[in-house]
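First the structure, which I've put down as structure tokens, then a few questions once you've had a look.
Complex shown without one protein chain; remaining protein chains in place.
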Amino acid sequence: MNAKKPLAPRDNGAPDYKNYLHPAMERNYGRWKYHRGIRPGVFVHVSDSGESLYTVRAGSPRMLSAPLLRRVCDIADKFCQGRLRFTSRNNIEFQVEKEEDIQPLIDEIGRVLRFPVGGTGRSFHNIIHTQGWLHCNLPGTDAAGVVKSLMDLFYEEFTHENFPQRVKVSTSCCTINCGGQTDIAVNLQHHHPPAIDHVTINRCELPKVISICPVLAIRPDRTGGRDTVEVVEEKCMYCGACHAQCPALEIRDGDTDTLSIWVGGKSASTRGGPSFMRLATWGLPNNPPRWPEVGDAVRRILKAYQAGANEYERVGEWIGRIGWKNFFAETGFEFTKYHIDSYRWARTTFNTSAHVRL
Amino acid sequence: MNAKKPLAPRDNGAPDYKNYLHPAMERNYGRWKYHRGIRPGVFVHVSDSGESLYTVRAGSPRMLSAPLLRRVCDIADKFCQGRLRFTSRNNIEFQVEKEEDIQPLIDEIGRVLRFPVGGTGRSFHNIIHTQGWLHCNLPGTDAAGVVKSLMDLFYEEFTHENFPQRVKVSTSCCTINCGGQTDIAVNLQHHHPPAIDHVTINRCELPKVISICPVLAIRPDRTGGRDTVEVVEEKCMYCGACHAQCPALEIRDGDTDTLSIWVGGKSASTRGGPSFMRLATWGLPNNPPRWPEVGDAVRRILKAYQAGANEYERVGEWIGRIGWKNFFAETGFEFTKYHIDSYRWARTTFNTSAHVRL
Amino acid sequence: MPDNELKLPLLDQLEEGPWPSFVKDLKEQAARRPQVGQLLEQLEQSYENRWDYWRGTAINVPGYGGGIIARYSDLGEKFPQVAQFHTIRVIESPGFVYSADALRQLCDISEEYGAGIMQLHGMTGDILLLGYDNEKMMDACEALMDNGWDLGGSGNGMRTIPCCIGPARCEMACYDTLMLTKYLTDKYIGYLHRPEFPYKFKFKLSGCGNDCANSVSRSDMPVIGTWRDDIQVDQEAVTRFVKEMGQEWVIGNVTSRCPTRCIHLNGDQIEIDNRNCVRCMHCINVMHLALAPGKDRGATLLIGGKRTVRSGDMVASVLVPFQKLDSDGAYRAFSGIVERIWDFWGEHGNEHERVGEFIDRVGLGTFLDGVGLEPDPQMVANPRSNPFIKFEEYAAPRLDGEPHKAANVLNREPDREEDYEGEQP
Partner (left out) sequence: MPDNELKLPLLDQLEEGPWPSFVKDLKEQAARRPQVGQLLEQLEQSYENRWDYWRGTAINVPGYGGGIIARYSDLGEKFPQVAQFHTIRVIESPGFVYSADALRQLCDISEEYGAGIMQLHGMTGDILLLGYDNEKMMDACEALMDNGWDLGGSGNGMRTIPCCIGPARCEMACYDTLMLTKYLTDKYIGYLHRPEFPYKFKFKLSGCGNDCANSVSRSDMPVIGTWRDDIQVDQEAVTRFVKEMGQEWVIGNVTSRCPTRCIHLNGDQIEIDNRNCVRCMHCINVMHLALAPGKDRGATLLIGGKRTVRSGDMVASVLVPFQKLDSDGAYRAFSGIVERIWDFWGEHGNEHERVGEFIDRVGLGTFLDGVGLEPDPQMVANPRSNPFIKFEEYAAPRLDGEPHKAANVLNREPDREEDYEGEQP
């Protein structure tokens, strides 16, 4: 590296958010009393002091060029006293104190940014996602492209609030799963053990890569006069941990990798508490640029959920009530032996009762 | 062995129960319509045909001498057309067709057998148990004696139906646990790894005993010129599997073994379905002949259950509703780090939510 | 040796109290059978020292591989009468129903050859006859068999099968538990008498989800009655019940306790969304005058229950959601499944590996393939939460050799045998 001015640690820490709060937020910090939805994408918070703060939520693709972000800033200057915020799902929130500013603000967002307003309450929320082929070194699929394709499909669902409860979706581009644990997720699925590049494999990495395998499938080996490793194929369960450690163990395969859909994850401690996502269907083709099969599968789930769930039931709670048998029947997905867990806690996922729906 | 007449396999199979059915059972086999409790220990079944069959349930100690069993038979002859049955909890059921026979029957049971009538419905049911010091080669405690002591204590509870729902109790005498998965259980607890008798250990058993240890704590070793094994003490978790395989690995210790109380097990698929027993308290002295500390602990649980549970709630369901925090508060048992699972599925027993009772 | 010679200060304390005392009964018997006195004396010593004095060994009746639990006393010199003190396991009558005469016969045999004491019944379901020495044990077995009784199970084979009272005296019974118990026992009596499985295999049969035979937690293959049409509702009886108990009580104790909330009280009428009913029995238990299991009955077959040792407690899980059990054909279909399980587990199971542990090792998916059953979402509480799927297009299922080392392996014999060999001096 040939940096001209080596940096001494400056340890600035986190920005001082106090400088960035909308004035109404600053004045009413900790004094909010209640909120109310006004229309999809717009809600108001009312404070103890009687003040109101209207929030307009605009769907963003997360990736922003500087010119685009500058246009966002201009809107904040024009309507929001130069303040704005992002949500934990990459949306942009513009905030105004007067109800009459809402429509002009929305118009401006549409005109200048072409961002939709929505993604609140019982809508199809913005999809959180990861890097994909755009920047990561590990992906088997893209992220931004899958998301764009899905959000196009479910645009109406984003701008309206027609579900029984919020629907949160995420995608990830390798089995590390930087993406979220959500109502529905689109993740990558490998179909075979890693291929080993005995030439590029790095001697010094061997102990590390051997020790990272959770099922002890990797063993030291000698091939062509070099130290390398071998993978015991019967043991390997295609988790990709080795690939994340060492690129010479290539787990990806453009021809055989597929996408899987997972359902019923939830972080909120509401009602029954957090829950894991569970495999809904696997083997969907990794089909850029539009991944139509993924869109179809997600739609099937959404339709069944919309038709069958009670108010306030998240996807996983709905399935919990109707049972997986009915979930598979209503979505038309096939239940296969691969849906049955075979990893460490497999037994704890079995139906250990005589409860059956016949 | 010096058997005079070696037996050829006769393979008789199971007795023909048809010959042993009470005549009213035979006539109404498969045609029963409903039942009704008459008083603790007595219920009636009514058939489609209009016939009634009254059952009187007598608590039995399971172990019966031939003379005592003959007296039982005499009663069956006198009142029950020479038929009788046992229950899955070792009780004896005498059955009569006429309501007016009930009281004389009960009187005779009391007079001749001195067996109590009860153990039905919402009572403290008869305790199921195992061999203990009376016959098994593995026990760290007795079984029949613990049961006798407890049943004396909860005699009133056996002969009355004053609980929110049936209470099933079991005991076991080693960590194999031949006893049942029940509402409350009294089981043995070891406090250290097995001691190895390097003299009596049998060479041919070594591979077997090594392979039976679930945590790979046993290793081949050589001591005093003999093949033997060693136990890696840090790994061993005192499960006793090795002792069941090979008596030279002695896991028992009269000085340090204690008894533990477990709660909330259930086999029935009713409501939430079957559930495991969970550790309520450990370290109770193994204190023959009356195990008073065990009786106290069981009483604490029963009292809290009786006071706090809703109708139809089994012990585990009651705890599920009030939470373990309240269970420990109400019984006064201490929650220790040893209550926290550390075995294979430990993580699945953690509270993975922000649900707390404060 | 008359009663009054026994010195049992600790055991004497177990004579007190209202519950029938086994000590008292045994003391009386000791007056007739000296073994029983020495049994008590040894037991007294156990109470004193908190120590056990029995050693076990395998003793078999020729032609049989099980049924006898042999016990030798460590205190044989002191108590020669119990130096050999074996138990004979005898197959119980299905449903635990007996004639007085049949039991008297057991009393006679038991007194003629043994200590004249017995346990009705053992936890697995056997009649346990206690107190035989090597020689008398043989005679006792001969006498038992001559009279139509048979030895029960022990060791690595099928075990004696118990069942709930079922149709003989219960309105909930969804199949004939007694008949199936006899059918399985008789059909597979060879597997019971000549154990050759990797480990023991227990059935337990309950006529409905109340599981009065405790099958889910204590047997490898629970058979639990169920139905596949609608719950039978007698609305007039419902009306009477609601009138008697009150609407609020019925909601609080019946409908709101339904695990899937598929039962509703509409005024004084019951409505059930049977598609979502999981056959938990609760509403029927509480309102058994008004509700009853459907008419199209059969059983749910589960697999893999056991208790604590090695694996920790395991409750069995659903294998076949619905199996008819009302005809020869249905019995044959059921037997077919049983035999395929025994074949597959028999071939690939490790020694000392219960079928549930085997499933833990190879995976339930592989097991289904091996026994030729289709996967069904009812088998799981939840599908998998991890993407670690071994697609078979590539790798063989984990059955033998290497795969034993995988993370979900419980019993790692091959590993350790290697170790063992390797480290021998």
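Letters A, B and C mark the chains in the order given here, with residues in each chain numbered from 1 onward.
Everything that follows uses one rule, which is that a contact is a pair of C-beta atoms (placed from the backbone, for glycine too) under 8 Å apart; a residue touches a chain by one contact, two chains touch by 3 or more.
No experiment lies behind these values; they were computed from the predicted model shown.
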| item | value |
| --- | --- |
| Displayed chains contacted by the hidden chain, counting the whole assembly | A, B, C |
| Given A:P247, A:G283 or A:G308, the one touching the chain that is not displayed | A:P247 |
| Among B:Y34, B:Y155 or B:W324, the residue in touch with the chain that has been omitted | B:W324 |
| Options A:I38, A:A195 or A:A268, residue touching the unrepresented chain | A:A268 |
| Interface with the unshown chain - residue positions in subunit C | 256, 308, 312-313, 385-388 |
| Where the unshown chain meets subunit B, residue by residue | 175, 177, 187-193, 214-217, 232-239, 260, 262, 264, 276-280, 282, 321-328, 335-344, 346-347, 349-358 |
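Heads up, the rule we're going with is that only the chains that are shown with their structure count from here on.
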| item | value |
| --- | --- |
| Longest centre-to-centre distance from subunit C, chain (CA-based) | A |
| Subunit B and subunit C, separation of their C-alpha mean positions in angstrom | 13 |
| Subunit C: positions in contact with at least two other chains | 209, 211, 216, 224, 259, 278-280, 315 |
| Multi-chain contact sites of subunit A, meaning residues that touch two or more partners | 344, 347, 352-355 |
